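For this depiction, one protein chain was excluded, whereas all remaining protein chains were kept in their positions.
Our next item is chain A:
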């Protein structure tokens, strides 16, 4: 984030602990993160590093165990469920790996959905905004189709339109290409890039380094902490070394004397 950008997301010392049968799992261990307005950030890291937990907290689907979270200058870490739903609806657009379109609703109705949870928007305005959003992702011609009638790439475009329709402050994308082939994956990444260039703030979780390159800033998570690239590489190397040693120690001694 550069100095001119207004901070949209500010996390300080955010922790998340899960309690399961008296076992404590520290998913996030004091995360500091700032995302500026208009910034495109990727979050990557190995499986179980806390990417999804971090994204859930950023998206107000979950609450942190400790620390502070300010969204658009407002502290949101201890909002009620109803207030969090309100903020989610207005400030955040979600793009999921599995698209998560509702099968019983048409493309139009799927995109319209966030607006139906918002008071004071008339039918005409809703329609206009849905069509605009679909035009932005190139899916306006499939208004009446149902998700099952679309390809994976098309479904994800519709999902992006749904994320955009409420004009949120930030788009949170969770492995947006995870369920797509490379051609469709690249098309979706190009779409996000285009949105970013148009001023959208995007925070994307991905495990694919190729797609992480699309972001202007890359954040790495390791064991629930944000680390820089150098530290990440070092930690990875240490872990690989440890695993190799464990494997070597398990090899039978007789193998050395084999003919």
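Here is the rule we go by: a residue touches a chain if its C-beta (ideal position, glycine included) is under 8 Å from a C-beta of that chain, and two chains touch if they have at least 3 such contacts; residues count from 1.
As a working rule, contacts and distances are computed from a predicted model.
*Asks:* Which of the following is the UniProt-recorded protein name of the chain this complex doesn't show: "NADH-quinone oxidoreductase subunit J", "Acyl-CoA dehydrogenase", "Mn2+ and Fe2+ transporters of the NRAMP family" or "ABC transporter permease"?
*Replies:* "ABC transporter permease"
*Asks:* Among A:6, A:32, A:118 or A:197, which residue is in touch with the absent chain?
*Replies:* A:118
*Asks:* May I ask which residue of A:12, A:72, A:89 or A:169 touches the chain that does not appear here?
*Replies:* A:89
*Asks:* Since one chain has been left out of the picture, which residues of chain A touch it in the full complex?
*Replies:* These residues of chain A touch the chain that is not shown: 56, 59, 61-62, 81-82, 85-86, 88-90, 94, 96, 98, 100, 102-103, 113-114, 117-118, 162, 166.
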